[in-house]
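The structure under discussion is supplied below as structure tokens; questions concerning it will follow.
Note that one protein chain is taken out, while the other chains of the complex remain in position.
Let's turn to chain A:
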Amino acid sequence: MNIQEYPLVSDWLRPDGDHLVIRSGKVELGQRITTALMRIVAEELTLPLAALRIEPVRTGVTPDEGVTSGSNSVVDSGGTLRLAAATLRARAMALAAERLAEGVADNAPDLRIADGRITDPASGRHVNLLKILADCGDALPVDPDAPPLPLADRAPAPSAPPLGLEEIVRGAYAFVQDLERPGMLHARVIRPPRRNGRLEAIDAEARAAMAERGLEIVQDGSFLAVAGPAEWDVIRGATRLARGCSWTPGADLDEGDYQDLLLNNPRTSVPVVDGMPQDAPVPPPFEAPDFEATFTRPYQLHGAMGPSAALAEWGKDGRLDLVTHSQGIYPLRQTIAESLGLEENAITISHAPGPGCYGHNGADDAAFEAVLIARALPGRPVLLKWTREDEHGWEPVAPAMVVRMAARLEGDRIAAYSAEAYSDTHRGRPRPGPDRAGPRRLLANTYREAPEEPFVATPNMTRHAGLHRNLDPIYKVGEKRMVKNLVHDLPLRSSAMRCLGAAVNTFAHEAFLDELAEAAGQDPLEFRRAHLEDPHALAVLDRLAEALADSPPAEGAARGIAYAQYKNRMTRVAAAVDLRVTEAAEPVLERILLVADAGRIVDPEGLREQLEGGALQGASWALVEELHWDRDGVIDRDWDSYPVLRFPQVPRMETLLIDRPDAPSVGAGEASPGPVIGAIANALYGATGMRMRRMPFTADRLMSMALAE
């Protein structure tokens, strides 16, 4: 799609002196996409990485590539950049041929390209590629069929530290949180004590205290903030101001077990066939299946290391300048324009790095709140930072989820297989849509003077999206029945987190498959093999088996395995987990082994990092993370009440890559969590004899299951 809207090579690649500048709309989130894109272009053009630069992502400059999510960047932006680079190379070769042929009898020299030079081997004459690129013109359209550089001519870019790493280790890498502008004000938001509270009044003393401290109060209905020149004064001021505020209590949030809410609340249900939701009646459940099991995940946090932040300046000329770590600056721009009745082109949004977000966290909400504050203080740049409490308490969380499985076996084959997922929406991003769907999804809009109604989600009907991502099993089974249930009226605002539904759906498939394998008297790996036809899947599993063969789990440890292909069409990952359970019922991970096939490898170390990071986040979800709430709102507002995986719990980690140079490259940031969760559950069964079907698999839960048996 990006190629239709940005059809010219110069939309993507622009020579600039000694450099070629890459313009991508995908943003750096610590996932190393900028490094991967540079490597793709470097490889196509045989240029050194040092000859490339990445244009900072900004509205009106870089292409609108929607949201950086779904592990799509290497395919979308990377695919287009590869074509743009290949087009440019072909044109450069043609120009070079003309130049090198001058004065030569045979005017069709057989040119070679290597190391940024185009050479005529016959005469030994050459031209510098970068120089000739400048003559290729701005009007060259991207050739959608431009052939990639032949395998024989490819020299993968040498391994180099990823962009920014040198600065990161010296503390010199600037995040949004670190920005500074002359005359800048810091800001903090004062939140209602209860989720649905409304601001009634601010007492006179608190107002006077703010004036005395030189702090500005910004209020729009129940949206309340304080701003001032020194950050610590603002933090203390916010505490003081909060003491002087009175709020209506507002309606209670529904309390209870998330599983009960998910299964009993009103819902919209659609069947899913081949990964696609269908506008059709839901098929009836299997009658008397041989096996049934229910798998669940609680609400969880993105829980970025740094609370969200944004820098906004409302110019005296009415123009708005915003710096954000949002994953989608163009949709955010449309939504801010719609929220405030502005012209889109009166707004410039630039992306600057933020802490890893793993999906839609508080970034967009913070950006809009910074805009509201800046609007009240025109001419002053405003850097808003959320607090840790804001981030835990108010980010759009990963929705709780239930997946109900049922199956019938015939001999050692799965004859019928049903998977039914229940969850709130994974689409909380402020994308424009009907019924002010954009504005309604920005937190502050529901608290302003003229508040927006809360957003009501409809089922995402695209392939392997939202809560039905990977709901369709990758395995060859007899009769299939998949159902997507979008559940309404749930207590917490939810949105996209790394993997979307695939984390829980894959956990459910992989744990359930082990249950079926056991019933069929089969080895889990062989049982999977028997239900897979894809040769690349089999190759990944074979590699896993081979790597495990001479390293049995340590004394007292058990092993579990799992397999998945993200969205059933992207990166394939097989995982093995060795763990043991202590006397105190604490699961201890000893080893995680991953085997992955992401097609043609762009950046082997970057790929490993993404897979490892995903594996550890999956392990953290599986073992420790659970967000609690009550009628007031989120209860867990710090890292003590919401624990995450820490160093002592981190296992030995090995990642084996299968490179397929003739296959397209696919993204891998979301490919490993699901299989790792499944493998952990399966290893726990080996270690304890108990099937853990409810995340997280904590010592308490293991204990109470043991007692119940």
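Throughout what follows, a residue touches a chain if its C-beta (ideal position, glycine included) is under 8 Å from a C-beta of that chain, and two chains touch if they have at least 3 such contacts; residues count from 1.
By our rule, contacts and distances are computed from a predicted model.
Considering only "Succinate dehydrogenase", "Ni,Fe-hydrogenase III large subunit", "Peptidase M35" or "(2Fe-2S)-binding protein", the record for the omitted chain gives "(2Fe-2S)-binding protein", by its UniProt protein name. Across A:Pro307, A:Pro381, A:Pro473 or A:Pro587, the residue that sits in touch with the chain not pictured is A:Pro307. Among the residues A:Pro63, A:Pro298, A:Pro459 or A:Gly613, only A:Gly613 touches the chain that is left out of the figure.
Residue A:Gly171 is the one among A:Gly17, A:Gly124 or A:Gly171 that touches the chain missing from this view. Among A:Ile217, A:Ala293, A:Ala545 or A:Val644, the one in contact with the hidden chain is A:Val644.
From the set A:Asp542, A:Glu586 or A:Glu605, the residue in touch with the chain omitted from the display is A:Glu605, counting the whole complex.
For chain A, the residues touching the chain absent from view are 29-32, 161-162, 164-166, 168-175, 177-178, 180, 230-232, 235, 303-307, 353-356, 358, 385, 387-388, 605, 609, 612-617, 638-640, 644, 646-648, 650, 652-653.
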